[in-house]
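Notes for the one structure printed next.
One protein chain omitted, others in place.
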Amino acid sequence: MKKIINDPAAVVAEALRGMAAAHPDLLTVRTDPAAILRADAPVAGRVAIVSGGGSGHEPLHGGFVGRGMLHAACPGPVFTSPTPDQVQAAIEAVHGGAGVLLIVKNYTGDVLNFETAAEFAMAEGIDVRTVLVDDDVAVKDSLYTAGRRGVGGTLLVEKIVGAAAERGADLDTCERLAQRVVAGTRSLGMALTACTVPHVGEPSFTLADDEMEIGIGIHGEPGRERLPLEPADGIVRRLVDAITEDLSFKRVLLFTNSMGGTPQLELYLAHGIAERLLAERGITVERRLVGPYVTSLEMQGMSLTLCGLDDELIDLWDAPVHTAALRWGC
Amino acid sequence: MKKIINDPAAVVAEALRGMAAAHPDLLTVRTDPAAILRADAPVAGRVAIVSGGGSGHEPLHGGFVGRGMLHAACPGPVFTSPTPDQVQAAIEAVHGGAGVLLIVKNYTGDVLNFETAAEFAMAEGIDVRTVLVDDDVAVKDSLYTAGRRGVGGTLLVEKIVGAAAERGADLDTCERLAQRVVAGTRSLGMALTACTVPHVGEPSFTLADDEMEIGIGIHGEPGRERLPLEPADGIVRRLVDAITEDLSFKRVLLFTNSMGGTPQLELYLAHGIAERLLAERGITVERRLVGPYVTSLEMQGMSLTLCGLDDELIDLWDAPVHTAALRWGC
Amino acid sequence: MGCSVEEVTAAVRVAAEKVIEHRDELVELDRVIGDGDHGENLHRGFTAVVAKLDGGGFDSPAAVLKVTATTLISTVGGAAGPLYGTAFLRAATALGDVSEVDGRMAATALEAALEGVVARGKAAPGDKTMVDALTPAVAAARSTVDAGIADVLMAAADAAAAGAAATVPLVARKGRASYLGERSAGHLDPGARSTAVLLRALADAASRTQRQ
Partner (left out) sequence: MGCSVEEVTAAVRVAAEKVIEHRDELVELDRVIGDGDHGENLHRGFTAVVAKLDGGGFDSPAAVLKVTATTLISTVGGAAGPLYGTAFLRAATALGDVSEVDGRMAATALEAALEGVVARGKAAPGDKTMVDALTPAVAAARSTVDAGIADVLMAAADAAAAGAAATVPLVARKGRASYLGERSAGHLDPGARSTAVLLRALADAASRTQRQ
């Protein structure tokens, strides 16, 4: 295992120390339990947006804490959801009197831990709502699985709902808005290589030099289908086809995401192909985001996310945001 | 070779197409010869800042084109400097009547090609100045080498001089400012793994599982010293020591850069260590930048850059910038 | 004769240490069909449990199980944290304020634990989860309920081991392994395995104290 780390068990704690040092004006970083908070939290009278999950997906979620997006992020150990105490402490730290919306990726661990935290916080008299993000079309949504996973779309939900909360939308509105974005968002990822979790020390799975994995998760879980490696045109077409077969789109935000180890050059190349394929299908790309935003450590690969847009969602997407990883309008 | 590409010879052209699609309002992307231009170029009465170099270092340079930074970037093939025609065409496209400053990384190929372009442009009556960036302390600056290389510090020169040009500084002022930033900036990089250039098809060098390379270049060139892999504390200390031995610093911008394949989690961890070591040495970190900004394709590794600051440089660093990869204040 | 509060404390500690010992095996099982953290998660959680038990001062077996539950909930994370936390919490509640745990109570506590896991995780037998180890364990415990606690736990441990082994051919329908679909077949479920390890250790500890 080749990593720039000290003790594998201390990776998250040490990274949080670096994050605190890097963004002193923007963030307050707490340890024990770990939380990344907006420096100006709690924001009185505003719905607080809280998310979190296992670490290793950076900049998700800590990189999205700040004005116009998250009020708090709860980082668990690498690829392991945070504990209820941790989430509860974050909820209490950022609650500004208008309730708290939890944005939770749909994994059993995340759901159970956030659920417990929400129960505790509600017992303290805080109005807490939860929205599950489950945008991954790789997983069949059926009674026979844990349901679709939350992947790239999570960022879009956080940005759009964060903007609404910043403008003063109430908890009901934020909750419905988040559900609407989730309902209109679909993603699919693929990997060329696996990542190595520090405490595991070896790659999560092995792919031959001429293989790729379609429908990869963001936790180093293998995907649903292993196929011979294809040129970019074929790869991107598979992702676009699967997403647009799952849901029909007209006006969209196109999010081309690196799984961490894929360079910008390849990512822009893939993005260009996706734009072309969407144009061929009569889908209008109104907004785009290209970069390593929802990652799986150093995994090489990419995901595409399409999010259906209307004028309201565009306006919220364009609203000012000031976080470590996403910033515009201020 | 596992990459999301089609034809290795078409990687840059296809990536530029994707970049154009991703940033329609921000950039004008030309092909044949290739150039990435500010959408509003030429900006009348402003010094035009032009840079460029081999591709594969994204977001450098194209990701830094826009308000408050570069007016044009000339992307060569992967790791190969652009040709004089290409640079000359970019110069002519963005020249706004107040002269052009070329920011060139100090490599023989870049120097020769930009030099030729400058000659041609000056023959057309455009006042062109060139500033060479040579911030890499890995290379001894002596008569017996091609001189120090330009690496991470290039971004800082581009941002600071870009801000001055945006505010209306004249060509002499921009040139002197760039020289001042170069003189006060030092970097050092290291790698855990090599990258693979698409048209080469195999890694630029090989490192054993327990080895690292200190003083790595950004073109997949091996570095100066191969050492047993160390924990992050040791790695970062080597970088900080070498940089601060080369030049003495008081107030600095600390730039912790990923070579492309190192995840944010590790990068923040390394950043935290660097902050601690600088504090121990009595060096005040006034500004910081953490991310994959000056990369070497998918190489795993990092570099540190220290740039001496004074109030003027801080003010220029903080000035609004709106590019694909760096954005604040607007 | 049943287990006193000291004996329960000792048994939970032994169980915690066994799980800690199995860290790498559980990591490896989870790496193959999950995300490779199950062993690390339980290692972190049960290390904290051992530290809590070292503090001592428990006035009932239920208190021991309760502190185990809350410690697991606040340190494990992932799916296993809330599930094992709930299991120990329900077991504690089932024990009430008894000062000694006999075979019948142990079976009742195990049954409550299973119900808690199912209530939280909604898994059915055959879904390839820890429920596939716990369900036969509860059945076996119930059918030996009149024996001593050592025999009850031994029966439960044997059944859990068999149940865990029987997860190998299953296609997962809950938890992270379910994302793999058919490809999850052919592998042991990490959570079922850790349940078997826990129960085996509890049974061993009980036999030792009961034999003395």
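To keep things simple, chains are lettered A, B and C as they appear, and every chain counts its residues starting from 1.
The rule is short, and it goes like this: a contact is a pair of C-beta atoms (placed from the backbone, for glycine too) under 8 Å apart; a residue touches a chain by one contact, two chains touch by 3 or more.
Just so we're clear, the structure is a prediction, and the values are computed from it rather than from any experiment.
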item	value
Displayed chains contacted by the hidden chain, counting the whole assembly	B
Sole contact to the chain not displayed, among B:R17, B:R149 or B:H271	B:R149
Candidate in contact with the missing chain, chosen from B:M19, B:A35, B:V78 or B:L326	B:V78
Sole contact to the chain not displayed, among B:T28, B:N113 or B:T154	B:N113
Listed residues B:G99, B:G184, B:G217 or B:G308, member touching the removed chain	B:G217
Touching residues on subunit B - with respect to the absent chain	33, 54, 76-86, 107-109, 112-113, 115-116, 138-140, 143-146, 149, 197, 199-200, 202, 204-205, 217, 219-224
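Operating definition for what follows: only the chains that are shown with their structure count from here on.
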item	value
Per-chain Cα centre nearest the global Cα centre, belonging to chain	A
Farthest-lying chain, centroid of Cα atoms versus that of subunit A	C
Subunit C residues counted as touching two or more neighbouring chains	none
Per-residue overlap in subunit B, given as positions that touch at least 2 other chains	none
